[in-house]
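I have a structure I would like to understand better, so I am pasting it below and will then ask my questions one at a time.
Note that one protein chain of the assembly has been removed; the remaining protein chains are unaltered in position.
Chain lettering (A, B and C) follows the sequence in which the chains are written, and residue indices restart at 1 in each chain.
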Amino acid sequence: MPKVPGLVKGLGVTMGTLFRTVKEGADTVQYPHAKEAPPVRARGVIALREDNCTACMLCARSCPDWCIYIEGHKQLAPPRRAGGKPRQVNHLDRFDIDYALCMYCGICVEVCPFDALFWSPEYEYSEPKIADLLHDKTKLGEWMETVPEAPELEAGAEKKK
Amino acid sequence: MLHVAVEIPYWGQSLLRVLGGIAAVLLPAGTIVYLFLFKMMSFMQSRLGPMEAGPFGSMQLFAEVGKWLQKEDIIPENADERIYKMAPIIVLVSTFLLVVVVPFGPDAWFTNFSAGVFYALAIGSVSVIGILVAGWSSANKYSLLGGLRAAGQLIAYELPMVLAVVGVVIQAGSMNLQDIVVAQNTGSIFGWDGIGFPFVITQFLGFLIFMIAVQAELTQVPFDMPIAESELVSGYMTEYSGFRFLIFFIGEFATAGVFAFIASVLFLGGWGVPFAWFGWDSLDQVDNWMNIGGPLIMLTKMMVLTGIIMWVRFSYPRFREDQLQRFAWKVLIPLSLANIAVTAIVKVAI
Amino acid sequence: MTMLSERQQLSYIAAQAADARLNVELETEGMTLNIGPQHPATHGTLRIIARLDGEQVVWAEPVAGYMHRGYEKLTEVRTYPQVTALINRIDWLGSFANEVPFILAAEQLMEVEAPPRAQHIRTILFELSRIANVSLFLGDLGVQMGAVTPVFMAFRDREYVLNLIEGATGGRFHPNFDRIGGLKDDLPKGWIDETRQVMKKLRNFCDEIEDLLFGNEIFQSRTRGIGVIPAEVAKEYGLSGANLRASGVDWDLRRDQKLPLAYDKVDFRVWTHPDGDSWARCWIRLQEVREATKIVDQLIETIPAGPVMAKVPRIIKVPEGEAWVSTENPLGEMGYYVVSKGDLGPFRVKIRSASFNNISITPWVLKGVYVPDIITILASLYFILGDIDR
Partner (left out) sequence: MVERLRADLGDDVLDVHLMSEVDVWVRVSVDAWRRAGQALRDQGFDYFCFLSAIDWMPSPYGRGEDDPSAEPAEDDPSASEIRQGYAGGESRFQLLARVNDIRRHVAVTLKADLVPDADGVMTAPSWIAVHAGANWHERETHEMFGIHFDGHPDLRNMYLPGDFEGFPLRKDFPLLARMVKPWPGIVDVEPMPAAADGGDES
C-alpha cells in the first residue's frame, strides 16, 4: 500500500474532528448555561464550622501566605456535666481568609485539629473588588452548606484512624 | 420557458452594479468569516465557536465589527502617518477593483473586458503595495519584516498564478472571462455534453497551482510567513487597530472570496450550467433567469473553494520564508511552464 | 532516515555559510530585534535579543528574570509542608512532579520511606503530570509553527488528565498532595477505571497529533536539521530530559537511578534519537507521552494494598544533613539540594530546574539560524518560564 502523504492525513484528522463534533457534540461546555461539576475533592473554597473552632491559631501559623486572620477572646461556657465547673473556652471574634492572597494549598484544612475547616468545591465567588475577596467568618460559615461528603476510597486503601 | 425581457435603464444598471459590487465583496467576506472562520474551525477543534450573539452566534460578526469600530485608531508616533492611514484602503480597493471583472450571469457583469484575465491578474497584485506600505510605515521592526516577506512572497507566487491561468486562456482561446465561462459550458467531453467541459478536467495541474498560489497570495497558512502571529505578531498588521484593522480583516476574507470567484470562473465553469441542458447554443440564447441563478451558482462554487482554502489553513503548519520561496521558484513555476507547453502542443495538435 | 537528515543538515549549513559570505561582501547593515518579553512564542515572559542580518540571526541572547520569584530565598522562611505548596509553582504544567524530588530529599534526610502503595500512587501521579505537561507541548508546537488546531486538541485531551489529577488530589494545577512519608490521602473510588479510559484517549490523541502534525511534510521540513545539538555540547550545558535523549545520550533518571518510586516495577522504553535536531526533540516527547500512558496503565493494575502514609511525627523536623535528589521531570532533570540544620524549615534549598540549563544553550544554538527557526528551536527545547526564573 502506498504511503498516504502526511498533508492528506492531516486534512483527514481535522475533517474527522469536524464530523465528530457535528455528530457527538462538542467537548466544551457552554459555561453560564451549563456547568461541569468539579470533583468532590476539588479545592474551591474553604468553609468554616464556627462551633468547632477554638481560635488555636494553628491554621494561621501554618499558612504559607499569612492570609488567615484570627481574633478571639476567652469566655465561660456552661459546664459539660451538670454540677461541673463552668469551662473556659476561646470564643472566635474574627476569622478572615483573604482569598486574594490564599494559594489554595490546603495546609490549614489539614492542620486543623478540631475539624473546623473544610474544602468545598464551590468556585464561583469572584468579585469586582479585590477587597471583597476577604471572606469573614459568616461568609465562610455559609460555605459549609456546599461541603460534600468525603468520597469512598479505591480498593486496597486503608481506613484512616 | 418564459422569456422575461426587462429593460433596465442605464442609470439603473449602474446602480445595480455598484450595489452588486459591494455585495459581491462583503457578502462572501461575511459568510466566509462566519461559516468557516467561526464555525468550521471551531468544529474542527471540537468546540462550538461563538454561540451567544444571535441564533448559533450568527450575529457575532456584527458584534465584532461593532467592537472594532469603537476602538481607538492608534497611530504610532514614528509612523509615516499619511501612508500608514492609506495602506488598508489600498488593500480593500484592490479587492473591489478585482471583483469588477468577474461575470455572475449572462448580463450580470460589472464590466466586460476583452482582456479580463490580464486585468484581474494585474489588479490582484496591487494589494502587495498596500501591504508593503503598511509594513514600512508602521515604524515597527516586526511590521517591516512582515511587509518585506509579504512583498517577496506575493511577487514569487504571482508568477505561477499567471502561468497557471495561461493554460486556461490557451484552451478557451480568449482572455475575456465571460468567453471562458461560455467555452466551458458549451464544450463537451468526447461528444458527451452532460456536464459541459469545465477546464478543471484538462487543466487539473493548472487548477492545483492556481489554488496554491491563491493560498499564498492570501497569506493563509501554510504560506502565512508575512503574518506569522506566533513569531512576527501579525507582521504588517501589528500596529493597526480599530477601524483600519477591520479593513485589513475584511480585505483578507473578501479577497479570498473574490479569488475563489475567479478560480471558479476559470476552472469550474463559472456562473453557467451546461448549456446543453436547456438546449442553448450561445450566450445570447441564455434565459434571463440566469442573471439571478448565476450569482447563486457562483456563490456555491465560491464557498466550496474557500472551504478548501480554510480547511488547509486550519490543518497545516507554515513554511519558512526561504522554503516557500524555493517552493515557488523551483517547483511551481517549472510545473506551470510545463503545463503551458503541454497545453499549447495539444491545442495545436487538435 | 539518518542519511537523509544528515544530507539536509549539510545543505542547510552550506546554505547558511553562503548567505553569510554574501552578506559580508555586501556589507549589509544589521538590525537588532527584540523578541519578547511579551511575545506569543515565549510562553511566559522570556526576552530574546537577536541581532539580525536580513532574516538571519548573527547573535542571540535570552534575557530571563521577568518572572523571578526568588524561590530559593522563600524556601528559607517556610516549613517543610509549606515548601511543598510553594515549589509546585515552579513548573506549573507538571506541578506534582516538582513536589516529588523535594519530598524524596527530605525523606532521605529523615530516613523514612513511603509505604509501597504511596510510592505507587506517587509514580502514577508523576506520570500523569508528565502527560499533562508534554501533551500541551505537542499542541503548542503546532501554534508556534502556525497550525491552530493541534493546540485545541491538546487542551481538550489534557483536560481529562487534569480532571484525573483534580479528582485524586483536589488541585488541578497545584496538587500539593505529596507529604513527607507518603501521600495526603488515598485515591477516591472509581478513579482507576476513569484513568484507564483516559489513557486510551491520550494514546488516541498521540495518534491524531502524529497524523496532523508530525506526519506533515511542512512540519518535517521546518524541524529536520534545524537547531542541531551534538551530544558533547548537550552534556556540557547540562541539558536534560528529552533534549538530551534527542542528542543520542541514553540517560533517563527514571531508569538509571534508585529511588523509592515504582519505576522498577514497570516495563518501559527510554527513547533516544541520534539526530539532535528540533525534529528529534519533538519526536522523543511524543514517544514519551505514549510511554507514560503505558506506564500508568501498568501501574494502575498493580497498586498494592496498604497505608499511604508512613509513621512520621506531626511536627516535621528534619535532622541535620544535606541531600540531593533529582527526578526525571517532564522538562528534564529537576533536583533539589536540601541543606537542613535540624529545623522546621530547610536551611538552604538549591533548586536545579531543567529549563534553566536547557535554555542556557540558546546563545550557542541560535547562532546562524533564521528568524522563524528561533521560534521552532525554542519551542522544541520546551521551557516553562517558571522553571527558568524560579
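In this section, a contact is a pair of C-beta atoms (placed from the backbone, for glycine too) under 8 Å apart; a residue touches a chain by one contact, two chains touch by 3 or more.
Treat the numbers as computed from the prediction; the structure is a model and nothing was measured.
Trainee: Would you indicate which residue among A:Cys63, A:Cys102 or A:Leu117 is in contact with the undisplayed chain?
Mentor: Counting the whole complex, the residue in contact with the absent chain is A:Cys63.
Trainee: Of C:Asp53, C:Glu208, C:Glu288 or C:Glu333, which sits in contact with the chain we cannot see?
Mentor: Of the candidates C:Asp53, C:Glu208, C:Glu288 or C:Glu333, C:Glu333 is in touch with the missing chain.
Trainee: List every residue of subunit C that touches the chain not included in the displayed model.
Mentor: Touching the chain left out of view, subunit C contributes residues 64-65, 68, 70, 72-74, 76-79, 108, 232-233, 235-239, 249, 251, 256-258, 320-324, 326, 333, 335, 337, 339, 341, 344-345, 347-348, 350, 352, 356-357, 360-361, 364, 389.
The rule is short, and it goes like this: only the chains that are shown with their structure count from here on.
Trainee: Once you count every C-beta pair in contact for both, which comes out on top, A-B or B-C?
Mentor: Higher C-beta contact count between the two pairs: B-C.
Trainee: So the centre of each chain is just the mean of its C-alpha atoms; given that, what is the distance between subunit A and subunit C in Å?
Mentor: Result: the chain centres lie 29 Å from each other.
Trainee: Take the average of all CA coordinates in subunit A, do the same for subunit B, and state the distance between these two points in whole angstrom.
Mentor: Taking the mean C-alpha position of each chain, the two centres sit 54 Å apart.
Trainee: Out of subunit B, which residues touch more than one other chain, so two or more?
Mentor: Within subunit B, the residues that touch at least two other chains are 44-47, 314-316.
Trainee: Two or more other chains touching the same residue: where does that happen in subunit A?
Mentor: 7, 10, 13-14, 17, 27
Trainee: What part of subunit B is in contact with subunit C in the complex they form?
Mentor: 41, 44-47, 141-142, 145, 221-222, 224-225, 228-231, 233, 314-323
Trainee: Using the touch definition up top, name the residues of subunit B that touch subunit A in the complex.
Mentor: So the residues of subunit B in touch with subunit A come to 40, 42-48, 51, 311-312, 314-316.
Trainee: Can you list the residues on subunit A that touch subunit B in the complex?
Mentor: It is residues 7, 10-11, 13-15, 17-18, 20-22, 26-28, 30 of subunit A that touch subunit B.
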